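For this depiction, one protein chain was excluded, whereas all remaining protein chains were kept in their positions.
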Amino acid sequence: MTWIWSNLDFIWDRTLDHLVLSVPPIILSFLIALPIGWLAHRFRLGRGFILISVGLLYAIPSLPLFVVLPAIVGTSGRDPLNLVIALTIYGVALMVRVVADGLASVDPDVRLSATAVGFSGWALFWQVQLPLAGPVLLAGLRVVAVSTVSLATVGAVIGVQSLGSLFTDGFQRGIEAEIVAGIVCTVLLALAFDGALVALGRLLMPWSRPARPTRSSAPLTPGPKALGAAVHGGEAAK
Amino acid sequence: MFTVKRGRLALVSAAWVGAVVALAGCASGDPLDSGSDKASGDKLIVGSQDYYSNEIIAEIYAQALEANDIAVDRDFRIGQREVYLPDIEAGKIDVFPEYTGSLLQALDKNAAGGTSDETYATLQEALPEGLRVLDKADASDQNSWTVTQAFADKYKLTDIESLKNVTEPIVVGGNAELETRPYGPTALKEKYGIETAGFKPIEDGGGPLTVKALVDGDIQITNIYTASPNIKSDKLVALADPDGLFFADNVVPVVSDRVTDKAEKVLNTVSAALSAEDLVSLNAQSFNDQKKAEDIAAAWLKQAKLF
Partner (left out) sequence: MTLFLDALNWIFDPANYVGDGSIPSRLLEHLVFTFVTLLMASMLALPLGFLIGHTGRGRGLAVAVSGGLRALPTLGLLTLVALWVGIGLEAPYVALTVLAIPPVLAGAYTGFEAIDRATIDAARSVGMSEWQIVRKVEIPLGLPLLIGGLRSGTLQVVATATLAAYVADFGLGRFLFSGLKTRDYAEMLGGSILVILLALVLEGIFSVIHRVILPRGVAAGRPTEVRAGSVRPRPGMESTIAKGRK
């Protein structure tokens, strides 16, 4: 415990480092997954191929990725950019399926109605499909955010300071309080991201505020199936 | 209509790509990145491994330089050798605490081992253009074959060769590369005729997991750094190595061309004062007393009265 009290500034700095490392991959994976997911949704033939091949990116073990990335991207071995790119790859792997499922969750009738009242393909996507897919996208993004924060700890292994540095240091010096502090701060930061995304969702999508669950067996809203797909990493509902 | 749509699509796509690139750019330009731009300033950049003991030495270097009015930037805890070595070779770091034998092996896989002075001399030749090592310290943190005190007592073990006395199967544990290193199990067999009974990989570089495995009896010998406080606190014995099976691993600063004569003198003064017992005690303060690297370094400099 004494270690924690005398190293609060160190813990705080690492938390900030961790924050700075985690935000870009979360935003980037959303931005990149959106067009790919749309393609998967739009073109039936390519759907399976896109979803499976993008999903497999998640299977790339992180240690080798960190070694190969600098060679491919041309960055220095301990450039934080390597970590950001790697985390973005994992984020995209999770998010693309969510986007495809989210777009598919929009009621076909709504789509037809929108087309009937004159929405072009472009406007249909931005003004109808995307907002209606919002809750599913948000659920997926929450998963991406939490796993990105968790994965960013491996940065310590490749010379990028993060909360993971508390693990490596704690293990070397046998300071259990430091390891536990690292784990707790990582979880707290992940939950903070999660909370921020939920708040952002309420702000941007006031219509999607879930109805208060009643004591009856009424299903939770909205669209549990699509949400379910998002909640466990977007791998469901093939 | 068609062209308008196409045009807008192109525009939005361009904006999209722009946003992605800009974000990636932000990420790479964030304050954590200490790239070559910093090295162009007049401050010397002192780096350290992601290893508490190495950080203490780096902190001593940094504080010693500062005490002599040489401005430094600290770039500590930058991973393992495979990560930071390219940056040192590229001249992005000016001062880095290293270990003669380990660095030599990283630079030249086929390098032969030897005494402290031989290793130091070979290392000087192996270093790439633009890098040099200053004086080595007496302090060393080298590889060793380590066993528990109880195991050593049972079979009257003193040096590596005495492992021949052991009548039970000897399981070796340690990082994967230990198995194939020139001082690994094969060397034990070829040089001393010591048979080992298998290898258990533990990838924490002689850290707490390795120590626990040794104490629990999951493995009988392992490779632990001689300056590790675990040797004392967990009652371990580092077997003597009279034949120079392991490389000597004296602490030595690797420096770039930007290190001036004045800075060089400061670092050499530090190395001359840093004894083997000092390093063990510095490590113990970090390990047992959980003190911060900067405090440990400041206390050592104060007590050594160098400047």
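Chains here go by letter, A and B, matching the order in which they are written, and residues are numbered from 1 within each.
Quick note on the criterion: contacts are C-beta pairs under 8 Å (C-beta built on N, C-alpha and C of every residue); 3 or more make two chains touch, one makes a residue touch a chain.
Predicted model, so just to flag it, every value in this text is computed and none were measured.
Enquirer: Check the options A:8, A:68 or A:123 and report the residue that touches the missing chain.
Expert: Of the listed residues, the one touching the omitted chain is A:68.
Enquirer: Which one touches the absent chain: A:59, A:117 or A:203?
Expert: Residue touching the chain left out of view: A:59.
Enquirer: Extract the touching residues of chain B with respect to the undisplayed chain.
Expert: Residues 82, 109, 173, 175-177, 179-180, 199-204, 208-209, 212-213, 216, 218-219 of chain B touch the chain that is not shown.
Enquirer: In the complete complex, which positions of chain A touch the hidden chain?
Expert: 44, 52, 55-56, 58-61, 63-65, 67-68, 71, 104-110, 132, 135-136, 142-143, 146-147, 149-151, 153-154, 164, 167, 171, 176, 179-180, 182-183, 186-187, 190-191, 194, 207-208, 210-211, 213, 216-229, 231-238
Keep this in mind: only the chains that are shown with their structure count from here on.
Enquirer: I'd like to verify one number: the distance from the centre of chain A to the centre of chain B, where each centre is the average of its C-alpha atoms, in whole angstrom.
Expert: 35
Enquirer: In their shared complex, at which residues does chain A touch chain B?
Expert: Per the touch definition, chain A meets chain B at residues 2-3, 6-7, 10, 17, 20-21, 24-25, 27-28, 31-32, 35, 67, 75-81, 84-85, 120, 122, 156-161, 165, 168-169, 171-175.
Enquirer: Could you please specify the touching residues of chain B with respect to chain A in the complex?
Expert: That would be residues 5, 8-9, 16, 19-20, 23-24, 26-28, 30-33, 35, 50-52, 77-80, 82-84, 86-87, 90, 92, 204, 207-209, 230, 286-287, 290, 292 of chain B.
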